[in-house]
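My questions will all concern the structure given below.
Complex shown without one protein chain; remaining protein chains in place.
Note that the chains take the letters A and B in the order they are written out, and that residue 1 is the start of every chain.
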Amino acid sequence: MSEAAAPVRVVEETSAYWRVVFDYPPFNIVDATIFEGLQDLLARMDATPSVRVLVFESANPEFYLSHFDLTGKTGNIMTAVGPSGLPILLDTFVRLTKSPVVSIAKIRGCVRGVSSEFVLACDMRFASRENTLLGQPEVGVGLHPGGGGIERLPLLVGRGRALEIVLGANDFDGDTAERYGYVNRALPDADLDDFVDALARRIASFDRRSIAAAKNLLNQVALPSPERLVEALNSFMTALTWPETQQRVQALIKRGLQRDSDFEKRWPAVLGTLLEM
Amino acid sequence: MSEAAAPVRVVEETSAYWRVVFDYPPFNIVDATIFEGLQDLLARMDATPSVRVLVFESANPEFYLSHFDLTGKTGNIMTAVGPSGLPILLDTFVRLTKSPVVSIAKIRGCVRGVSSEFVLACDMRFASRENTLLGQPEVGVGLHPGGGGIERLPLLVGRGRALEIVLGANDFDGDTAERYGYVNRALPDADLDDFVDALARRIASFDRRSIAAAKNLLNQVALPSPERLVEALNSFMTALTWPETQQRVQALIKRGLQRDSDFEKRWPAVLGTLLEM
Partner (left out) sequence: MSEAAAPVRVVEETSAYWRVVFDYPPFNIVDATIFEGLQDLLARMDATPSVRVLVFESANPEFYLSHFDLTGKTGNIMTAVGPSGLPILLDTFVRLTKSPVVSIAKIRGCVRGVSSEFVLACDMRFASRENTLLGQPEVGVGLHPGGGGIERLPLLVGRGRALEIVLGANDFDGDTAERYGYVNRALPDADLDDFVDALARRIASFDRRSIAAAKNLLNQVALPSPERLVEALNSFMTALTWPETQQRVQALIKRGLQRDSDFEKRWPAVLGTLLEM
């Protein structure tokens, strides 16, 4: 696959600063292909001592990454293990958090479920004030976050807001996400690119050893344990097998999930009445 | 006692969503009767698999729950143990946090001391922007929070703001409480009922197993240890015996605490000059 057409595309702004563009039509749904792209990226980062900072963005302003594929195209990402010894899904997120390279999520559009867990695994999150819908709607589908969202959110927003995000299964706009600490800050959409670009270039000018030492020390006091992450993923895989869950998943697919662009933008809004129609 | 007149009254909106109304004139003071009502409620929750969400509110818009009874009517709640093996006061709060049922505090009026600790033990807190006075004034009475407030606050608001709340012994209004993360959010009073009702009905429509699994996983990373809670309660009971503390308690009672409605609304304001008059 040519670089220009890759679902996870790397644009080397400089040798120290890469933009990573999600471009996987129609909705940037997170399936085995996206994780394959992220695993390739991690290998490339590990092999490139010059790189200091990554900015993750989407080619589609309406969908950053939409959500976990619910039609079965997730391959073996929950069972096969990656270089860290954890299942690929967790391995991807844990290696991103532990990398000496700084990761910044520049968020526009819908970011739900596993996609929220991806941005929570990034080092920083900056969101468009006008154009962000961020959330963990899994409980409304009979599931629960299984890729670290439950473990990372309380450290950012506290137990009360984490429970509201996880149990309410609602979307959060940019301003509310900032107020809760779910993102670092929400910026006017027109300012977002320049703000993140300036921060990335600034960090890219710093010494890699200092960045690595600082991030490593901070990680010692601010990351969930692998044991907790594994327990959540196992519990998620169990929940996938519950008949009530499959009933909710099928109801969503029948309504248009992963097919109808309009429904794909607003589906968490219907979760409170999903089985009534 | 008929349900309609109970100090802790349950209104079953649906089989999955209960409103719990504090109605204990004149000021909803927290004494052994309130804890008895909460213990009965916990037993009823444990025996009712249909229930998914509770909203706790007050029949009196000026007092949510006012504060711990300082005239001796607290029975054996700090010494007798409940089903968890912890003293009733802690047992009540810990069982609420660990229940598979979701608890939401809908706050209007004064919420101080042990009442603040009650809302901190709920899963989420939503407060009236215009009509909330929330605080931990114990240190100004020669005591300190003993029902989990000291252990739960830093996880929500960080050490600095927690120390300000606990050592400053002041009231916090809705907006400041939201800014600090002491409550999930403050809403205009006119919007509070609808917002909380919609959230409760939404959660009530979700599968109990998903809710329970998500809350249980989140609790693993966001609850204080029972040992810390017990140490704080023991320290609180010791402080109750200090002569300086009794002097402050008597000064408050002489000024009108638990008797004078106007004083009951504003008493933390006088704590900085309590012994001067």
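Methods note: contacts are C-beta pairs under 8 Å (C-beta built on N, C-alpha and C of every residue); 3 or more make two chains touch, one makes a residue touch a chain.
Just so it is clear, the structure is predicted and the values come from calculations on it, not from any experiment.
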Among A:8, A:55, A:94 or A:157, the residue in touch with the chain that has been omitted: A:157
Among A:11, A:213 or A:253, the residue in touch with the chain that has been omitted: A:213
Identified contact with the non-displayed chain, of A:50, A:205 or A:250: A:205
From B:43, B:81, B:167 or B:190, residue that would touch the chain that is not displayed: B:167
Interface with the undisplayed chain - residues on chain A: 102, 122-125, 152, 155-157, 178, 181, 183-185, 198-199, 201-203, 205-207, 209-211, 213-215, 217-218, 220-223
Hidden partner interface residues of chain B, rising order: 138-140, 142-145, 150-151, 153-155, 157-164, 166-170, 179, 181, 224, 228, 231-232, 235, 239, 242, 244-245, 248, 271-275
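We take it that only the chains that are shown with their structure count from here on.
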Between chain B and chain A, distance of the C-alpha-averaged centres to the nearest whole Å: 35
